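Omission of a single protein chain aside, the complex is shown with its protein chains in their original locations.
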Amino acid sequence: MEQPTNLWRDAWKRLRRNKLALAGLAVVAFLVFVAAFGPWLAPHDYLSQNLDLRSVPPQAAHWFGTDDLGRDVLSRLIYGARTAFLVAVAVTLIAVGIGVILGAIAGFYGGTFDRFVMWFTDMTMSVPQLLLVVVINASLKQPISTWMETQYLASLNPIWRNTMLADFVLVFGSMALISWPPYARLVRAQVLSIRSRPYVTAARALGLTNRIILARYVLPNAMGPLVVAVSAGLGTAMVLESAFSFLGVGVTPPTPSWGNMISDGLRVWTNSPHLLVAPAAVLAVVTVAFNFLGDGLNDALNPKGQK
Amino acid sequence: MTQTLLSIKGLSKRFDLRAGAFGQTAITVHALDDFTADIRAGETLSLVGESGCGKSTTGFCLLNLHRPSGGSVIYDGQDIAGLDEDAMRPFRRDLQIVFQDPYSTLNPRMTIGEALSEPILFHKLATKAELPARLAQLLADVGLTPAFARRYPHELSGGQRQRVAIARALACQPRFIVCDEAISALDVSVQAQILNLLLDLQDKYGLTYLFIAHDLAVVRHISDRVGVMYLGRLAELAPARDLFARPLHPYTRALLSAVPEPDPRAARSRQRLEGEVPSPLNPPQGCRFHTRCPLARDPCKTKVPAWREVAPDHRVACHAVTGKDQTNWETP
Partner (left out) sequence: MTALLEIKGLTIDIARDNGPARVVDGIDLSLDEGESLGIVGESGCGKSLTMLSLVGLLPNRIKATGGKAMFAGRDLLKMSSRDLRKVRGSEIGFIFQDPMTSLNPVMRVGDQIVEALVYQKNMAKPAAMARAVELLDLVGIPAPAERARAFPHELSGGMRQRVMIAMGLAGHPRLLIADEPTTALDVTIQAQIVDLVRELKDKLKMSVVWITHDLALIAGLADRIAVLYAGTVVEDAPVSVIFDRPTHPYTRGLLASLPTLAGAAMARLPSIGGTPPEPGRRPPGCPFAPRCAQATAVCQTVPRLAPVPGSDPRHRVACPVVLQELT
């Protein structure tokens, strides 16, 4: 009888045999590395313009060429990776946090709270993400920027000049607030099924408190599918960030984002195709990598699903 | 006569299920109806019956793992039926349970040592310093070496896991253990080992068992008294010797005759019970066994038979039985 046991070690063994997932893992690891050490890796300042070298194709000094303002594309891609990764991690962390807490409590205790959470989850899921972000962008962004400007003028503290702060807190905060429902549902379903396992009943029979049972008996056993969902969720959040930035409701230029680089590149692609190809290719590779990794984790953590 | 450990009166459990798109139709399952019996200190009381008879529900309700819908369970002079978790906690130490499925009874993420330490530390039954010695003692009690403390459940066989589950129950130093089909899922050659272990521990620690099983042959060997249940109700309760030698309730007789005997000659001629157990969603009126009972008469269809002591310490719920070896239909 094979049991899902030393889950992580077994899963790693199975993952290692899956070449696609390993490739995905490598790309993701590289992305994390680039995002973490971006400022040291980038060959140029992502903002410095060299008007003598505008829209040049890839060459020795600029591996991926320069854009129409003469900025180094590679450096902007590297900083774009920082943006994408930061957004993805922040959005996913907040969403997972909300989802796990609500889902676990709803699934474990059931009753009225469960019904309320499920109702709230369904409500939230019915809000179209794009629409919400556009609405927030249109209604709240301007007043907040104005308010931050006045704060800056009053205090002269440079933190109020940071537009990224407004972007993140507003747009991606709101994104996080509507992307928790899948996590909540997943965790609730897991907890519901684990709650009735004999070892949980045994823990109750031992007199342990609900908090101990939830933390030590239920949640650790619910982690497998959550890890898969988080891996897929990170990829999705990155694509979403790019999509919003592409549409002009995400990160505000000049902060580099793959989305607004693609959007800029689209306008000039007949003359300078590299401006479109480079960010689009990077986005595609990273997205595919996250999907491969997610699939691989899924197979590794749920070996029974395989043939 | 020995002391009563648990006095159970009228214990009942109903499960309300909701059906229909809006949960508008409520279906009630009568899992346990009016269970009345005393469990005596130091004895093994067994409950037998077919699936859906309420034997496991009885065990769960006694320990408040299912909240009973009615009735009382007096332990140590206090009614513990329906206590909430916090009020129940002090009693949990004394009243323990061992489950059927050795593969899911242990948390797969905890080593055996962690699993056994949990109740000891939680109930402050030993200090951190005393813990290793206590663990070794517990493992030795169930016939395992101290090295098992570092292992994970998946590294153990079914029998070993069940030993650990027993050790976990013992960790609380209980007085009473519900063995809920504790050996049913084990291999034949391992069942006897675990059974013997349970009996040894009973002698050593003066434990009282409620032994829930469907295998009557096993029950005969280890029980002091046996209760036979059918569709949520007790049909008969008697000392094991009496029950197996002189079963009074027609269901008990049918059940006994259905047990396969390891004897090729005896096995081929036996009386058979017709039909199947009715659904607990819609149990028959009157005596719940009347739809399959060879003795059933009119009163059985309307009147619930009384729970009566028809011989010393031998109780039966049947209109047809008035005394030992007697069936009386003239005066129902």
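Read from first to last, the chains carry the letters A and B; within each, the first residue is number 1.
In this section, contacts are C-beta pairs under 8 Å (C-beta built on N, C-alpha and C of every residue); 3 or more make two chains touch, one makes a residue touch a chain.
The shown structure was predicted, so the numbers you read here are calculated from the model rather than taken from an experiment.
**Student:** With the missing chain put back, one of B:R134, B:H214 or B:R246 would touch it. Which one?
**Tutor:** Within the whole complex, the residue contacting the unshown chain is B:H214.
**Student:** One chain is left out of this view; which of B:Q3, B:T145 or B:S189 touches it in the full complex?
**Tutor:** B:S189
**Student:** Out of B:C61, B:I80, B:I222 or B:A235, which is the one that touches the chain we can't see?
**Tutor:** B:I222
**Student:** Where does subunit B touch the missing chain, residue by residue?
**Tutor:** Residues touching the hidden chain, for subunit B, are 50-51, 157-160, 187-193, 195-196, 199, 214-218, 220-222, 240-241, 244, 254-268, 270, 272-273, 276-277.
Keep this in mind: only the chains that are shown with their structure count from here on.
**Student:** If you average the CA atoms of subunit A and of subunit B, how far apart do the two points sit, in angstrom?
**Tutor:** 51
**Student:** Contact residues on subunit B for subunit A in the complex?
**Tutor:** 63, 65, 85, 88-90, 92-93, 95-97, 99-101, 103-110, 118-119, 122-123, 152-155, 158, 165, 168, 171-172
**Student:** Spell out the part of subunit A that touches subunit B in their complex, as residue ranges.
**Tutor:** 1-7, 197-199, 201-210, 212, 216-217, 220-221
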